[in-house]
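Got a structure for you, questions after.
A single protein chain has been removed from this complex, and every other one stays in its place.
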Amino acid sequence: MKLVKPKYMKSTVIAIIATVILSSFLNHQKKQRILFFGDSITQAGVQPTGYISILGQLLKQKGLDINYELIGAGISGNKVYDLYLRMDEDVLAKSPDMVVIWVGVNDVWHKRSYGTGTDADKFETFYTAIIKKLQQKNIKVALCTPAAIGEKTDFSNELDGDLNKYSTIIRSLAQKNKCSLIDLRQTFLQYNLANNKENKESGILTSDRVHLNEKGNQVVAQEMMKAIVSK
Amino acid sequence: MKLVKPKYMKSTVIAIIATVILSSFLNHQKKQRILFFGDSITQAGVQPTGYISILGQLLKQKGLDINYELIGAGISGNKVYDLYLRMDEDVLAKSPDMVVIWVGVNDVWHKRSYGTGTDADKFETFYTAIIKKLQQKNIKVALCTPAAIGEKTDFSNELDGDLNKYSTIIRSLAQKNKCSLIDLRQTFLQYNLANNKENKESGILTSDRVHLNEKGNQVVAQEMMKAIVSK
Amino acid sequence: MKLVKPKYMKSTVIAIIATVILSSFLNHQKKQRILFFGDSITQAGVQPTGYISILGQLLKQKGLDINYELIGAGISGNKVYDLYLRMDEDVLAKSPDMVVIWVGVNDVWHKRSYGTGTDADKFETFYTAIIKKLQQKNIKVALCTPAAIGEKTDFSNELDGDLNKYSTIIRSLAQKNKCSLIDLRQTFLQYNLANNKENKESGILTSDRVHLNEKGNQVVAQEMMKAIVSK
Partner (left out) sequence: MKLVKPKYMKSTVIAIIATVILSSFLNHQKKQRILFFGDSITQAGVQPTGYISILGQLLKQKGLDINYELIGAGISGNKVYDLYLRMDEDVLAKSPDMVVIWVGVNDVWHKRSYGTGTDADKFETFYTAIIKKLQQKNIKVALCTPAAIGEKTDFSNELDGDLNKYSTIIRSLAQKNKCSLIDLRQTFLQYNLANNKENKESGILTSDRVHLNEKGNQVVAQEMMKAIVSK
């Protein structure tokens, strides 16, 4: 018995250790790495009150934080072709399981502000190239429509028409390429129609017509949550 | 002599009656002079199938053509400040009773196409100066909102937002200055929502997203008719 | 004698008083009123270190200040058509003997920055209208070319080409309409070629590529002096 016990103990210990290692390994295997790929809005998303941080908290509340690792990869001023240029280094090198692409505001806005926006056809071409490159690596892709450049609800935000046009392109890309769609443009329009009765140009979901305020970050985090958890 | 007197009296009476009729007729002859002040859309309005010509026909059908004289004063490429510059020569010199101002498409459009559109605040300043100058001469003023740059009904015409913004300015100017408003932007939007189910960018009321096709000229003429006859 | 003296004295006193009044009247008549009509550069010109103030000092140094009255009429952001709009109130109402027009920077610059610059042909049309209106009132007119948008000397200031184009238009207008020309564009180019060996984009005659620094105000005042005193 003396001999047996230690043997038994030993194998028990080994079994326990094995289980711990295995479960930690499995856990590690399970932890989905989600990368948020975008512009200044996403760059701010990793701040303590940013939408990526809030999303992390929402996941924790549901006990799902052990399943997800969230990575911010936003750079201020980025347009679709800037994302394409830094894919290898900033996205593929990080081996994400899923990439959430949120781009388009600068592609539209910079037409007016600097004369350096992106033509609609080239927006689609570069966006498609990004999707293809990710899907070839078996990375899941979710597309966001650009939320807002101005929050007026009487349809008089200067760039609304063009922003809607680029949103239409993104919706069509999601369908064609079987990507999830996080239709933030739609979300923001609905939210503003309900909550911006005074027709303000900012201050509802944005601080400056484009970048998210506290409420904006919450709303975006909730939309992201829906898209990610449902996968 | 006795016969002569009554005769004389009779002819006097006839003369008086004739004078009254004649003067009333001459009064009627003093047709209301309506001047259409605008850009290339109005320049084309005096063509045989143009909206001003159609308006003339509509007035004739109602037997009202003897009351109105219609004058076209549209010049291609005109923005609000171009109208201001040529007021003396092209408007005041013609002593109109009423001026219908239809401007704004180029003020918005040329921002994108040439970098030479009109700032919203200056659009309002120049527009106000035109109205004041006309009203000082006791000329009635009717304002039109810019109808369209693109006829898509999914709100993705690139310049819709800015066009709505300038239309809002014009509506506000009409109210502030007690001018009639011919809200062609509203008319075109409604018409397209009902008749452009395929979301075409032109071909419903315009030939090229901006300039009126046959139907467009008819619709505009009818709107003008309402505004003019109701005065 | 007693009677004569007082009489004599009296008439002498009257003569002296008359002379004083007359000379003051003549002086008053002689005092040329020069109005500087332009944009933010001219608006800043009336500041203590601005070019109009310096010009006043230069005139004083030559004892010519009793001959000239200098009036600033610059408004920030003004383009040629803004000048036209405010001529009656800001220029003609002041009955100037001479108007120095300095405009063009915003007409070129706002093409890129806001999409609301001025087309070259309309720049010429409005500029001509201003000149004609002044000359009809027998007001002398001096035209300035726009000095600079960037001071680089390797011809790589982004808007140099267009600024040269508008300067060419102004030089031609001066000749056609027999106005004095104050060719500040030429002055600035020459000064920078001599003094900006390091190819800096500002800091030589401007503080920010467009608005005058201390040296810039001095150089402009000297050029204005030449043009005014030679008249």
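For clarity, chains are labelled A, B and C in written order, and residue numbers in each chain start from 1.
Just so we're on the same page, contacts are C-beta pairs under 8 Å (C-beta built on N, C-alpha and C of every residue); 3 or more make two chains touch, one makes a residue touch a chain.
Given the structure is predicted, the values throughout are model-derived calculations rather than measurements.
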| item | value |
| --- | --- |
| Which of C:Glu69, C:Asp97 or C:Glu158 contacts the chain that the document leaves out | C:Glu158 |
| From C:Thr168, C:Gln190 or C:Ser207, residue that would touch the chain that is not displayed | C:Thr168 |
| Sites on subunit A contacted by the missing partner chain, in the whole complex | 81-82, 84-85, 110-112, 114-119, 122, 125-126, 129 |
| Touch residues of subunit C, complete complex, unshown partner | 111-112, 115, 150, 154-165, 167-168 |
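The rule is simple: only the chains that are shown with their structure count from here on.
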| item | value |
| --- | --- |
| Most central chain, Cα average position | B |
| Farthest chain relative to subunit C (centres taken as mean CA coordinates) | A |
| Centre distance in Å when subunit A and subunit B are each reduced to the mean of their C-alpha atoms | 51 |
| CA centroid of subunit B to CA centroid of subunit C, Å | 42 |
| Residue numbers of subunit C (touch at least two other chains) | 112, 114-115 |
